[in-house]
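Some chains omitted; the rest stay in position.
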């Protein structure tokens, strides 16, 4: 298992970690298999989407905040109930396919760490399975 | 493949199954690999979130009901269209990493079965892959 370390700078933010994932897969020497990414935080998530136009990630982040407002009469009193709910909507684990020693992504796809309660030091766990 | 059996007691409810998953992984004897959890129901799901403050799971469940109301002019006439939609938002499969004979979770994380159309007898399928 490998770890990607991330320093986020805003409360809500999508950070492109595609290059870090690619580097770990290349370094593993595995040519065919799967790559499982796991977010060990309860107020963050992982997703895959467009990493060309940076406005896409802003629209995703902003619309999630419209769907799950920060201020509401939540039962959890630490001020980040919205962050926990967004984490559930986005998800915490991803399974990617490895071919020819690299993860397979569509032309416009990148892997994003989704921060919903930053800024914080975060990490993503990476497991590479040959097969 | 192993099975975890669950008896839910409410229409909407998040049930912590972390200990059951941990036990199955320990019993498998697998030290390194991945653990795939699968929910074979169309009105339930699986997620990972905080299992310390019980108010977090209530906020998640309540807010999902705000986003997907039980009563609305749905086309599906069995009275549980909302349950199907929540299942899609939360997801049906999770991939966890196994290290040192145990699943790897963050400090505050637990694995939850999400009931959206209970009370019912439910199950979660567990596949452990060494590697």
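Of note:
Note that the chains are named A and B in the order they appear, and that numbering of residues resets to 1 at the start of each chain.
By definition in this document, a contact is a pair of C-beta atoms (placed from the backbone, for glycine too) under 8 Å apart; a residue touches a chain by one contact, two chains touch by 3 or more.
Note that the coordinates shown come from a computational prediction; the quantities given were computed from them, not determined experimentally.
The complex is a homo-oligomer: 2 chains are shown here, and the full assembly described by the structure file contains 3 identical copies.
Assume only the chains that are shown with their structure count from here on.
Centre-to-centre separation of subunit A and subunit B, using mean CA positions: 20 Å. Per the touch definition, subunit A reaches subunit B in the complex via residues 1, 36, 38-42, 67-68, 72, 74-78, 81, 84-85, 87-89, 91-95, 125, 127, 129-131. Taken in their complex, subunit B has these residues touching subunit A: 32-34, 47-50, 53, 55-56, 58-60, 62-64, 67, 89-91, 94-97, 99, 104-109, 129, 131.
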